[in-house]
Each structure stands twice: as structure tokens, then as C-alpha cells.
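A single protein chain has been omitted; all remaining protein chains appear in their positions.
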Amino acid sequence: MTFPPIFFELFVLALGMLILLLESFSVKEDRKIFAVIGIIGLAIVFVFLQASAPGPSGMASYVVDSAAIFFKKVVVLTTIVVLIMSIDYADTIRRFLPGGSSQSGLGEFFALPVLTCAGMMWMSSAIDFILIFVSLELVTISFYVLVAYMRRNAASLEAGVKYLILSALSTGFTVYGITWIYGVTRQTNLIEIEHVLPSIPLDNQPGVLFGALLVLVGLGFKIAAAPFQFWVPDVYQGAPTPITAFLSVGSKSVGFIVLLRVVQAFQSLPAVGDRLITAVILLAAATLLYGNLAALPQTNFKRLLAYSSIGHAGYLLMAVAGIGALDSGQAVVVYLAAYLLMTLLSFLVLVIVSAHGEGDDIVHFNGLAKRSPFLAFGLLVAMMSLAGVPLTAGFLGKFLVFKVAFETRQFLLLGLGIITVGCGFYFYLKVVKAMYWQPPAVNLAAIPVSKLSLAAIVIMVLLIFVLGIFPQVALGLMPTG
Amino acid sequence: MNLSPWIILFAPFVSAVVIVLITERFKKLSSYISVAAVAISFVFSVAVFFGQDGTASFNWIDLGTFQVKIGYLINDLTRLMLLIVTGVGLLIHIYSIGYMADDRGRSRYFCGLSLFMFSMLGIVLANNFIMMFIFWELVGFSSYLLIGHWFYRPAPPAAANKAFLANRLGDFGFMLGILLVWSASGTVTFDELRGQWSTLGLSPGFMTAAALLIFCGAIGKSAQFPLHVWLPDAMEGPTPVSALIHAATMVAAGVFMLVRTYFLFEPSSTALGVVLWIGLITSLLAALMATQQDDIKRVLAYSTLSQLGLMIAAVGLGAPQAGMFHLFTHASFKALLFLGAGSVIHSLHNEQNIWQMGGLQKKMPVTFWTFLIGTLALIACPPFAGFWSKDDILASADRNIPAFLAIAAVTYLTAFYMSRLFVVAFLGQPRSEQAGHAHESPSVMTVPLILLSIPACIAGFPFIASLFIKVPEHEGSPIGSMAVSLIAFAAGAASGYYLYKEKTKDSIQIPLFEHKFYIDEMYGSLIKWTQDLLANISGFVDRWVIDGTVVRGLGGITWGAGFALRFLQVGNLQAYAFLFGAGVVLLLYFILFGTK
Amino acid sequence: MVTLNDYLFASGLLFAIGFAGVLLRRNVIIIFMALELMLNAANLSLIGFSRYNVHDGLPDYNGQVLVFFIITVAAAEVTVGLAIIVALFRAKQTTHVEDMNTLKF
Amino acid sequence: MSPILFWIFVAMMLFFGGMVVLNRNPVASALSLVVSFLALAALYVSLDAYFIGVIQILVYAGAVMVLFLFIIMLLDLKAESRRHVNFPAVCGGFVVIILFIKVLSDVCYGFDGGNAKFPPIAQGPQGDVWHVGMVLFQQYNVALQVVGTLILVATIGVVILSKRELK
Partner (left out) sequence: MNFLVHLIYLSPLVAGVGIILGLPARRTAVTAAVIAIISALIVFIGYDRATGGYQFASFLQLVADWDLNFAAGVDGLSATLLLLTSIVALAAVWLAPKVDEGEHRYYACILLIAAGAAGAFASLDLFFFYAFHELALIPTFLMIGIWGSGNRQGAAWKITIYLSIGSIILLIGLIGLYLLPSPEQRTFNIVKLQQLASSGAFSGPGSRSVYFLLLLGFGILVSLFPFHTWAPQAYASAPVPVTMLHAGVLKKFGLYGLLRVALPLMPEAARHWAWLLLILLAGNILYVGLATISQKQLDLTLAYSSVMHMGYIFLGIASYNVIGLNGAALLMFAHGLSIAALFAMCGELRKQTGTLNYLDLGGLATNMPRLSFAFGLATFASIGLPGFANFASELLVFFGAFKNSTPGAGFNEFQIVGTIALWGVVISSVYMLRAYRAIFMGERQARWQTVQDMPLSLGWAVILLIAALLVVGIAPRTVLDAVEPGIRLFVK
């Protein structure tokens, strides 16, 4: 059976509210139950999403194409994993919340991601700037809350404020950009805009380009593209780890779907479209370099992941810049799928290790291979995939991106790619080195892993290899074009 | 097809393999196996000697357009060489049983010998350049093994390396020559080349170059100047080895090769001239050095050098037959001399300094007499073998006065230092107590001496020699040359005898000769200042420039860039806002106004 | 005669002023106000455009709706933002941006 | 509306906007923000966007400003003590801003027909509230729901972040 597509969001929304209600009426149940409820609910949604097919939505501002469905799946999966992490992370949360009971504030912590997930799902279907703006803000605001969630933890709050101000700034630019696009084209709907653009008078091209660039800036902020990435390392480091994962996967992927739609829409007017592409190429170059180079000297694993997420944004932008090629969208999709798996996997391991360790510096992973080989292997796979070793998902992504870049003759980016991949090998393997070469720290105790996390890790490791060895699985995620 | 050449070739190979794989532990057995193998080869060589010419081959490598063949070519030259190699080889094998009786590494030794026989026979039988080159290399290898037999002493390994490297140097030229010949003619088979070479219409310069490069092989293998330095050192090996490899057969391979490929040299007078003078220079230098050596084996070694020089010179004179003739006689009496020396050294417990010998006439009669015969043969005393062959060479030089004089001088010097050697080593009073307790060697060693002295006596007579080899009958005045050589011989022998009679120490001191014209030292510094210097430079460059500076430098720059970039991340909110705005403005400017 | 450009440029200036506020003031609350200024600048040009893009005698109401949403969202943003700032103040007794730089490099 | 009024309101808007930035006393800034927004509302009205003008006054002048002032009082922020001014930063900031204005003006005055008169609008039977409402509830229904969610999230967030003791 199939619903009208809009129902998925509503279901997720209802799920979030259900958790809130349970939270407010429950007395002494273990709040982790709620997370499990959320996971189950989202799993059901995922199943239905899997079953659902592209089709007309009956609304002008809301579209259900294969891309939308794919990205909805991505965010739902992400949210599931984030909830799993949150369960492992709950103790840390409690420590930093002022609470009478030991349960205080947990229910909301599980509910907010679900609501955010709903926002992201809306975002991935939005093709009207108004809807885009609103859902974008929904996501952003809930992230304000989540990032700053640990009130007793100065770092978390500082991250919150930084995210708040900078994000609001980028919102300002986005809105101003939308204004100009609207002003020139008289439209807020991307499809309409695509139709109208070729007919706009020559004098207005700067105006619409100006608007498009400002929108690009706003989205660049969301996907952590240089030079709008400065919030990323600080916020990633300060925020609760599950939220960091959520930020780096969820909000980045929806940012990319919107970016793709916008850039695509503007291709109808080459004079503007080509310059927009140039802009994207510039951003891609800056992002590649910044993310990968600045990661080289990192010693904090969470920050390292932040820089790596910047770097990967660079590769993704390469693919976006190749939008002229037939399968650039496909490249983005596959890369994001791979990125989702490997990033979430590393964050999951990070949460588990740092929950039983001293902190989240790389040195805290020393000798992990001896302490608990399973976790070490999981992280090894994640790192291999992030670095782009063949037969892992990460390689397939890089392969597609480079293919697209070569097809569209972006030799500058390819050249940078050579350098950055080298750097990538260096700083990802630094973690591997810590786990496998270094002797373990004082406490050799094996780290306990909950059933749920164990299952998650196994599944993700398997998926990474499956995607890497059988590309058709990944390519099936979204048909070409 | 005719199997016997293959049997001749592979019998020693089989023995070598068997020794390595199976009988390594049973030393006596190994030695017998090896001897048996040579005996087989010898028997079949005799058979081949009376058989008729022939050639056959199979493809070792077949790439359609390009084949490498392994095959044999039998003609008079092959027959003679086969006989020499297997015959002398057989005797020396037998001799070795006695000489090496109490050596730990006997199996290794005999394995080496068999391997050598295999390789040497391969050279002799080869019907094309590549096959010859293959066995050429193998010969070098086996000589390396045998020279380095006593690896636990300091000197032999050094000598072995020197020998191998010198040969490799020669082979570098040899291979280059082969490649040139092939790239010009498209074939490496002797028969085909003999037919085509002069008809290819190649530029004379090219032909000369090719011939001389081929000659390089001979220079290396036959220890001609300037690569002669390895042969004297090679005396560090066991004496039978010196006899077999470094006197009778291997060093003669160079000459053999020249004769085999004479057709390459014929068209180019320049090439022949070079060959001639290389030969003569070697011969003279060696003779001069020999006059001041005190080690019995080294004296023989230098005399070998100078005799080889004569043979080469003979080829250069356009009389390859004379060269072969001398090779034939020389093989017998030089082997005889070495074995004699060997038996002396053996009974004097490895005493090699002739000034520690003396008065051996009574104690070791057989050795004494046979050595005398050998000496007489070598110094061209009529009617011994050496007289005839050397006279042929002299005679073939009668048009070329300088060469003629040089050869005469060599004859004189030979007579001089050999008589010196003989007088000092055998006559007079014992000058050490080993010499006092010397005793005749066992029969297994003396019998070969006797057998070898027979050809040393008679092989020269034309009617006997002609059985084996086409003795060149030269027009002009044989009498003249004969007279000269007689005079030279007489003078040399006399002066040697009277100068050293009853002496206890050398009365003449000529450091230049004693130190072999300081050629070793020169080479030492040459290598030091060219190869080692370059090596160290490139080692340094590789370590510190390419790797240290460029590679590490790039890595460092990248890392440094990352380190610097981090400082944009100052943690101050307004700094971020500023950078954000700056980014926006730059982007806007570049895209809106920068690009068209 | 007042033209669209005048409105646009006025809004642009307001935007710039807001941006200046973000760059120059150290007090987070003031910075936040400045951000509000930027949003309103956008609103102004939106209204301008919607008034300019007239079809069949009516201004184009999409723009106004967008403004409506922007205002709403801005309000929500302000509440959350101020809440965070308050929490920060409780934790660190400051609202100055220099005082929050524990996270860097 | 006559140009004079327009320029007056623009001047007010910009001036008080500037005061927001320049005043070192937060309360003063907040109040100038209110004034600036009032002027802005007037400009909306001048563009026949009565509904938005009203909303502007209600939401901003009414709610948001009160909130700001309330918080300022709560934290009783004193006037910002004159700290050393970081000149490079300030100059850099100004450069960035000037450049931005430059770009903006180029774009604005390049805008085609921007100098033309505003096209007249017919006063239909329904006020613009009606029109806005139609668009809002027909075309942008989804967006409205999203905003609802947004406000829900905001509420939760505020509770979580500022409640003294979570139950």
C-alpha cells in the first residue's frame, strides 16, 4: 500500500510528538525506551519509503522524485543511527544537564532529532524557495537547541552560540538572495524559475546571479564549504557527539539536495548557470584544500572528523560542479550514501570509545586493536573507506566524482584531488596507526558494546563493502540523471 | 643425428648436478664421478676427432622472428680444442684427486671442475655467438668458484671478484659487439656470418668497431692488457685449477674465439693491427714482470700471460693457425709446468716462494725432470714443442719488423726468467727446512706429469703436429726466423743460468717490474676516483636531495600549509563572521565582475 | 518620484548596517539585533519587489507570504537564540564574544 | 506616498539602524531598533502592504523587542565598557561592508526598469489580508505546517535551555 508522499513527514512528526507526550506523562520509566520507540517508528517509515515510488505530489512547492525519496531515506537512516548513538551517549548528556531526576531532559533529547528528521524530509522534497526556507529554518533551529543541549557544558554552549550567530548570518544572506531571485524572476518556485529564466532581460542577469550566489553562500554554509566552513570544527567539537554526527551527515545531505536543485534550475540560462558553476568550482577547490590540509596536524579525533567532513564536502562539490555531465546527480547520491555509512560508523565507534575512555583525542585510541579488536576493525574499515581504498563504498564515491570531473574537464579540481587524496590517506591512517601500532594506554579493559550498537556497526561495515564491491547496488539508489 | 657432441657437452654437467644434489656428502665418490665424466667426454672427443664435420642445433628461445639456438659446430678447430680441453682436463682431474686429497671442500671443488669442463666444452662446441656468450659467462662463473675455493682466507675471495669483474668488463664489449653484428646482419650463427659478413656492404668503421668489441671478450678472458691484472691474482686458487683454467684452457678460449671468428677481423686491417699490438704489449709487459717475481706460480702466471699475448699477436699477424698451434703446444707444457709447481708446493706444504726452495733434484726426481722438460718446451729449446710453435709465430711476423723484434725479445725474456725460476727453485742447496724434508708426490700426481711431458716433448715435430693441426708452411726464410729464435733462446737461458746459479737471494732489483708497472695501483685509484666517487655522489643525492629535499620537502610544505591554515580557526566568532563576509564579497566580485 | 531602486538601495544599506553590527559589536545580544536588521532589510526589498511585480492589478503576494514566514521564523529564532544566550550567561557570566574561544584550531 | 515622507522614513530607518550598531548601551540599541522597525513598517505601508506592516509592528515592535529588553534587563547588561578597538578588524570590517554596498548598488541600479514608476494597482473588493491568506493557505499550506513544527521545536528548545530544574 502507498500513502500520499506527504504522509511520511507527518508520520515522523507524529512520532516525535508521541515521544514528547510519553515523556511528559511517564514517571519513572527508563527514557531510553523512547529512543527505541523512535528507532522502531523510523524503521517502519524507512520500510515504506523503500516501497514508495516517485510520482506526482499534487502540490507545486513539493515534489516526489527519486532524489527526494533517496534523501528521505538517507535522513531517516541517519536519524536512526543518531538515536542509537544517543542511547550510548545518554549518560554524558545527563552529566551536563541540571536535573532533579536522573532521567531529566532525555526524552526531549530523543524527540528533537525525530522532529528535525521531519524537517529534513520536507527539505528534500521542497522545490519552492518558501518551503525550502521554512524547512531549512526548522532544521537549523532544532540544531541550535541540540548543539547547545548540554547546558552545564560551556563548550556545548559556546558551540551553540557560534552556530546560532553564524547560521543566522547565513540565513540573512540566503533570504536576501532569495529576494533577488524572486525580484527578477517574479517566482519562488524552482520549476517556474527554470522556465522564466531564459526570457529575463539582459540587465537583470546580474541581479539574478547575485541572488543565486547569495543562496549558494547560504547553502555553502550548511554543507560546510570553504570559505563558509569556519563554524564547523568548533561546533562539531563542542556539540554532543551524536548531534555532531547528525550535523555532518543529515544537514549536509539535505543541503546538497537543495544545492543540486537550485544549480540545476539555473542551468536553463547559460550566462548565469555557467558562472554559477564557476562559483561552485571555486568553492570546491577552496573546500578540498582547506578540509584536507588543515586536517593534517589535527590531534583531536572529533575535530579531525570535522575537517574530513569539510574535505568530503569538497569532493561532493566537485560532483555538483560537473552537473553538466549525465550522472553528476548519481555521483552525489552515491558519494553521500558512502559518506553517510563511513562517517556514522566512525562517530558510532567514537561515541562508544570516548564513553569508556578519557576523551576523544586520537591518543585515546592507542592500542584499541588490542583492547577491543572488533571496534578497531570497524573504525579501520571506516577510515579505509573515508580515505578511499578500493572495494569500499568510499572509493566508489570518489571514483564517480572523479569520473564526472574528468567528463566535464575540471582538470584544476582533479589536480587538487591528487594532493588531497594523499593528505586524506595521511590523516585517516593516523587513526589506524594509533589503533594498531601504538601500545594501549594504562587500562586494557575491553570496551563493552551494546547489542544495538554492535548490530549497527556490523551492518554498516557490511554495507560499506557491499557498496564497494557491487557498484550496481549503489547506482540503484538513484537512476542516472 | 650425431649424439656424441651432446654427450661430450653434458657429461660433466650431469656430474656437477649429481654432486650438488646427491653426493655432496661423500667426497671421494664426488671426485670419482667428476673424473669419470671427463673421461667420458674425452673418449667421445677422440671419437669426434676421427669423425667428420657437422652441425646441428635446436631453438632455445623461439619468438618467431627471433630465435636463440643451442647447437654444435664441428670442424678441425673444434676437434683440436675438444682434444686439448678434455685431454688436459682429464689428466688434471686425476691429478687433483691426489692434490686435494685432504681438503674439506673437495666435493665443491670437483663440482666446480665439472661445471668448468661443461662450460668450456660449450664454448668449444658453440655454433653461434649467443651460445658462445652463454658458456663464456659460465666459464667465468666456474673460474670464480674455483679461484675462491678457499673462501675463508682473505686473498682468494678478492682474487675471485677481481677475475669475475675483469671478465664482465670484457663481456660488456663482447655482448655489445654481438649486438652490433646481429643488428647489422640479423644473424649470430658463425656459418651464416662467415658467408655474409664481408658482403653486407657495411662501413669499414662499423666493421672495425664490431670486430674490436668482439675482441674485448678475448681481452677479458685471455687476460690481455689492459685487463690482464686478474690472472696473476687468480693464482690464489688451487694449483690444478691454475693449471687447467688459467694456463691450458679457459684463458686460451679468447684465442680460440678469435680464431673462430677470424672472418670478422679479416676485412679490417685496423682491427688486426690493434689485436696484434695488444698481444705484443701484453706479452712484453708480462715477460718483464715475470723476471722479478718470487712466487713460483706467479712466474708461471706471467709467462702464461706473455704466451697468450703471443698467440693473440699471431692472430693479429693474420696467422691464426700459428696461434692455434702455439695454443696446442702451450696447453700441454704449461699445464705440465703448473702441475710440477703444484707437486713442489704440495710437498713443501704450500711453500710458494722460490727462494725457500732449492736442491729438489734428488728428493723429487720425477717432478724435477718433467718440470725441466716443461721449461725447455716453454723457452723454445729445440726440439721441444714450444720451439716449433713459437717459431711459426716468429716466422709469420717476418714482414712486420717491430712485431718481429718484439717477439724475439719476448723469446729472450722467456728463456731468461724460466731458467732463473728453474735454477733457483730446483738446483743448488735447500734454502729452508721444508725444502729439506721435501719428498716425491704420490703417483696419482706424478703419472699425469709424465703423461703430459710426452706431448711437451714431441708435439712440436711437424709430422706429429700435422696430425692434429694444419701446420702453416710459411714462405720467406724460415731459417732466418729460426736462427733468431735460437739466438734469443740461448742468450736468455745462459744469462738466466749464470746470473742465478748458487744465489740465495735475487741479485737484481727492478721495482718497476716487481710491482707490475704499478698497474694495479693505477686501476685502484682510477676506480676510486671514477666509480666510487660517482657512486657516493649519487648515493648522497638520492638520500639527501631527491628523497630528503624534494620528497620530504613537498610533504613538509603540505603539512606546513595545513598547520598555517589551522590558524584561520582562531575561535573568535567575529573573526569567523568577518571571514565569512570576506568570502561572500570575494565570491561576488569574482563571479559578477571577474568572469565574462 | 520614488522608484523601486530607492527601496532596494535603502534595504541594501540597512542590510549593510546590520552586517556592520555583526562585525563590530562584541555583545552577542546586539549582534543578534543586527541580524534582525539584516532580515528586515531583506523583507523590505521583498515587499518592494512584490509591489513592483504587479499582475492583473494586484501585487505579487508570494513575496508578502515569504515576508510573513520570515517574520515568524525570525521571531522563533530570536526566542531560541536568546534562550541560548541566557544559558551561556548563566554558565560563563558573559555575553561577549571574546570570552568564548575555548574551541579553536 | 510623497517622496518626502519616503525619504524621511528611510532616513529614520537607517539612522536608528545605525544607532543599534553604534549605541554602547544595549537598552538604547534595543529601543532604536524598535524605532527603525516602525519606520520600516511605514515603508511597507507605503508599498501597499498593509497586512505585513501591521504584522511587522505587532511581532517586532510588540513581541521581539519586549523579549530583547526583557533579556537585557534579566542579565542586566551594563553599557559596554570601552575596550581597546581592534583596528585591523574594524578596518577590515568596513572594507568588506563598503565593497558589499558597492556590489549591491551596481546590481540595484543595473536593475532593468528599476527606475520606472511602480505600476498602478487596482483596489479590488478584497483587502490584501484576504489575498495573503489565500496564497498562504492554498499554495503554501505545507510551509505553514512546517512553521508550526518549527514553533513547536522552538518552544521545546526554550524550555530545555532555560528551565532552571528539569523534571
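Labels for the chains are A, B, C and D, by order of writing; each one numbers its residues from 1.
One rule holds for everything that comes next: contacts are C-beta pairs under 8 Å (C-beta built on N, C-alpha and C of every residue); 3 or more make two chains touch, one makes a residue touch a chain.
The shown structure was predicted, so the numbers you read here are calculated from the model rather than taken from an experiment.
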Displayed chains contacted by the hidden chain, counting the whole assembly: A, B
Candidates A:L77, A:V333 or A:V432 - the one touching the absent chain: A:V432
Residue of B:I22, B:A36 or B:L200 in touch with the missing chain, whole complex considered: B:L200
Residues of chain A (touch criterion as defined above) contacting the omitted chain: 369, 377, 380, 384, 387-391, 395, 399, 402-403, 406-407, 414, 417-418, 421-422, 425-426, 429, 432-433, 436-437, 470-472, 475, 480
Missing-chain contacts mapped onto chain B: 59-66, 68, 130, 133-135, 137-138, 141, 148, 151-154, 156-158, 160-161, 164-165, 168-169, 172, 175-176, 179-180, 182-186, 200, 202-203, 206, 531-532, 534-542, 546-547, 550-551, 555
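Operating definition for what follows: only the chains that are shown with their structure count from here on.
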Whole-Å gap between the CA centroids of chain A and chain C: 26
Residue numbers of chain C (touch at least two other chains): 8, 15, 18-19, 22-23, 26, 28, 32, 48, 52, 62, 65, 69, 73, 76-77, 80, 84-85, 87, 100, 102-105
Residue numbers of chain D (touch at least two other chains): 89, 93, 96-97, 100, 103, 106-107, 111, 113, 139-140, 143, 147, 150, 154, 157, 161
Chain B to chain C touching residues, read off their complex: 566-567, 569-574, 577-578, 581
In the complex, chain B residues that touch chain D: 574-575, 578, 581-582, 584-585, 588-589, 592
Contact footprint of chain D on chain A as seen in their complex: 6, 13, 17, 20, 59-62, 97-101, 104-105, 108, 111-112, 115-116, 118-119, 122, 128, 130-131, 134-135, 137-138, 141-142, 144-145, 148-149, 151, 180, 183-184, 201-204, 206-207, 210
